[in-house]
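Here it is, the structure in full.
One chain of protein is taken out of this complex; the other chains stay put.
Residue numbering begins at 1 within each chain, and the chains themselves are lettered A, B and C in the order written.
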Amino acid sequence: MNLGEFILVSIIKIVIAIAILMTAVAYTVWLERKVVGHIQNRWGPTRVGPFGLLQPLADGIKFIFKEDLLPPHAFKPLFIAAPMIALVFALTSISVIPIGNWVTVFGIHTPLEITDVNIGLLIVLGVTSLGVYGVALAGWSSNSKYSLLGGLRASAQMVSYEISLGLSLVGVLILAGSFNLRDIVDAQGGTYWGFIPRWNIFQGQIVAFFIYLMAAYAETNRIPFDLPEAETELVAGYHTEYSAMKFAMFFMAEYANMITVACLATLLFLGGWHGPHRFGPPFVQAILPVFWFVLKVFVFLFLYIWVRGTLPRFRYDQLMAFGWKFLLPLAIANLVITALIVAWRA
Amino acid sequence: MVPLSYYLVLSGILFACGVAGFLIKRNIITIFMSIELMLNGVNLSFVAFAAQWHALSGQVFVFFVMVVAAAESAVGLAIIIAVYRTRGTLNVDQVDLLKL
Amino acid sequence: MLHLIVFSVFGLVCVAGAINLLVQRHPINSALSLVVVMGSLAVEYLLLGAEFVAAVQVIVYAGAIMVLFVFVIMLLNAGVEDRTKGSRVAMLFGIPGVLIGSVLMAWVLLQHSGTGSVAVGALPGPPKVIGWLLFHDFLLPFEVTSVLVLIAIMGAVVLASHPAEVQHSAQPDEREG
Partner (left out) sequence: MTPNLHLWLIPVLPLVGAAINGLFGKRFSRQTIAAIALGFSGAAFAMALWVATHASLLPVLENLAPWIRAGDFQVDFAFYLDQLSLVMLLVVTGVGFLIHIYSVGYMWEEGGFYRFFAYLNLFMFFMLTLVLASNYLVMFIGWEGVGLASYLLIGFWFTKDSAASAGKKAFIVNRIGDFGFLIALFLMIKHFGSLNFVQVFRIVSGLPTEAAGAGLLTAVGLLLMVGAAGKSAQIPLYVWLPDAMEGPTPVSALIHAATMVTAGVYMVARSHAIFDRAPQALMVVAIIGTLTALFAATIGICQTDIKKVLAYSTISQLGYMFMACGVAAYSAGIFHLMTHAFFKGLLFLAAGSVIHAVGGEQDMRRMGGLRHHIPWTFWTMTAATFAIAGFPPFAGFFSKDAILWRAYSSPYGNWVYWAIGVFTAFLTSFYMFRLWFLTFFGEYRGAAAANPGDEHSHSSTDSRAGAPAPHGHIHESPRIMLVPLVILAVLSVCGGWVGIERFDKFLSPTFHAGATVYSAEEVTASTPEPEPKEHGGSEALFTGISVLAAASGLFLAWLLYSRRPQLPREIARALGSFYEAVVHKYYVDEIYAAVFVKPLIDGSTRVLWQGIDRDVIDATLDNSAEGAREVSDAVRHMQSGNLRSYAGWIAAGAAALIAYMIWMGTR
């Protein structure tokens, strides 16, 4: 594969990935509105298209045509840059996430991800950590106290929970012995006694999984940790002053982050694209891992929505105390125990 | 192929920019960032030398530098906050007395 | 060739970010310039084969330390810096010193560069090997830095805690009485 092919294939994969991701984002929003509606004994969107399926499209059009407000005392360059930063980093992190095995299309053997790197997991973490800038800068550059408070809260919360998040992943890394997401998934193939899959949550990382779950909710500013955008006190937090496409960018970034987090959870804890059986014709055989992967991601996203419809919001001090005084020690304990078990086995 | 000296010159330029920032900036936070810039310049030469001499310990040093930088920035920023609380300014030209 | 191009592009970005740090008057711009510098440095590290260092550079420097800076800038609501003339020395001796020093160093480095050159991925720095080095050859420094970090945490907590709170907790009923 020469340089030209490489660039061409990469561009095609990037376009496809972004298209899929944007669609996924749009329909995650629709799913959330629908599910929450039903949880709250409502219908949710029903008017636009069958079951309201065209609602995301309508929303998008509306965002585009809305007036783009610029607050007079905002710090203009950053005010404009902030949503872009948020969205760019949210989209970037998907680039190293594999959704299936290698495939050969038109004679080109390529992995089902944009690029396969040794330190994929680290890149995801790094890019996610850069996503904080979007939130923080948006909050600060709006020159509004609600925004500033939201931004401060968001950056503090994300920095705090990033530690727990990272530490909860270290156990998995110890088991797999690699930063490469594909290697990690491969390490989860097969079953115990024929019916229990060798997913990491069944390899003793169940605690780590729940730590990851909670830290991920906080990282993505979702209920019950959505303090940065708590409507009842901060109006809308860091994006109070935003409107139109800039607001849409934050919106998309949030859901893209949700999907990234769900993918990561699937890859690290739920066995990735490994499924119960290989059956059907070769074409189906080829597509089946992707199906399993998407199914698991969907379950995880549904969990997100379910939690949102169920739980109330924490107070800010509770949030910080929970992160530092409960989650972090627990993650460290999990790490130590996992390391001891691995060392004992080896 | 890039000669080692290019990396070292880049590293030197970054370091010099850091020193210059320390000298010309008045905001104590920016001065602190200049220090980080200097550390980054040094890190680059560490990594370049590691590649040149095929010695991974150069990269390990970078980790230690990062850890020290992280610790330093945590304490340093706490000090900056304390200074701001007591003096009400971040301009180092106005923070030149030992007593309040 | 590709190596040189990538090096040059990100090297220029690096220098531009560093100079922007100096030129910008608002600390938040400086901070973001520094983030740019660090990001492009991460790319340079990748070019040198130090992929783990690159990742850590992004996570620790760009993702943690610089976030802390931005956070503090936001917290203190630091404005545009005044161009006060507090120090003639810095201008009279410091700047020429920096210029002389850097020019001299660059000159010497380029003069005596020799034949040594660095290839892409010349020395892959897989995390495993680095981990091995860290926990075997550099175990003592590693532990020492862990103590250092612990001290830094405590120092930061003590320094940043509000003095009034400390006073209050030390003498609980003084104010009420």
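Assume a contact is a pair of C-beta atoms (placed from the backbone, for glycine too) under 8 Å apart; a residue touches a chain by one contact, two chains touch by 3 or more.
Predicted, not measured: the structure shown is a model, and the values here were computed from it.
Trainee: Give the labels of the shown chains that the missing chain contacts, considering the complete complex.
Mentor: Across the whole assembly, the hidden chain touches B, C.
Trainee: Just name the one of C:Gly97, C:Pro126, C:Pro141 or C:Gly155 that touches the chain not displayed here.
Mentor: Result: among the candidates, C:Gly97 touches the missing chain.
Trainee: Check each of C:Leu4, C:Ile19, C:Val108 or C:Val129 against the chain that is not shown and name the one that touches it.
Mentor: For the chain that is not drawn, the touching residue is C:Val108.
Trainee: Return the single residue from B:Leu14, B:Ala48 or B:Val92 that touches the missing chain.
Mentor: B:Val92
Trainee: Pick out the residues on subunit C that sit against the missing chain.
Mentor: Those residues of subunit C that touch the unshown chain are 86-98, 100-101, 104-105, 108.
Trainee: Spell out the interface residues on subunit B facing the chain that's missing from view.
Mentor: Touching the chain left out of view, subunit B contributes residues 19, 22-24, 26, 28, 31, 92-93, 95-98.
Everything that follows uses one rule, which is that only the chains that are shown with their structure count from here on.
Trainee: Could you give the separation in Å between the centres of subunit A and subunit B, each centre being the mean of its C-alpha atoms?
Mentor: 33
Trainee: For subunit B and subunit C, what's the span in angstrom between their mean Cα positions?
Mentor: Here the centre of subunit C sits 5 Å away from the centre of subunit B.
Trainee: Between subunit A and subunit C, what distance separates the C-alpha centroids? Give it in angstrom.
Mentor: 28
Trainee: Which positions in subunit C are in touch with at least two other chains?
Mentor: 52, 56, 64, 68, 73, 75
Trainee: If a residue has to touch 2 or more other chains to count, which residues of subunit A qualify?
Mentor: none
Trainee: Using the touch definition from the top, list the residues of subunit C that touch subunit B in their complex.
Mentor: Interface residues on subunit C, with respect to subunit B: 3-4, 7, 11, 14-15, 18-19, 21-22, 27, 30-31, 34, 37-38, 41, 44-45, 47-50, 52-53, 56-57, 60-61, 64-66, 68-69, 72-73, 75-76, 78, 81-87, 90-91, 94-95, 98-99, 101-102, 105-106, 109-110, 112-114, 116-119, 122-123, 125, 129-130, 133-134, 137-138, 141, 145, 148-149, 151-153, 155-160, 162-163.
Trainee: Under the stated contact criterion, what part of subunit B meets subunit C in this complex?
Mentor: 1-10, 12-21, 23-27, 29-30, 32-34, 36-37, 40, 43-44, 47-48, 50-52, 54, 56-57, 59-60, 62-64, 66-75, 77-82, 84-85, 90-94, 96
Trainee: State the interface residues of subunit C toward subunit A in the complex, per the touch definition above.
Mentor: Interface residues on subunit C, with respect to subunit A: 28, 32, 35, 51-52, 55-56, 58-59, 62-64, 67-68, 70-71, 73-75, 126-128.
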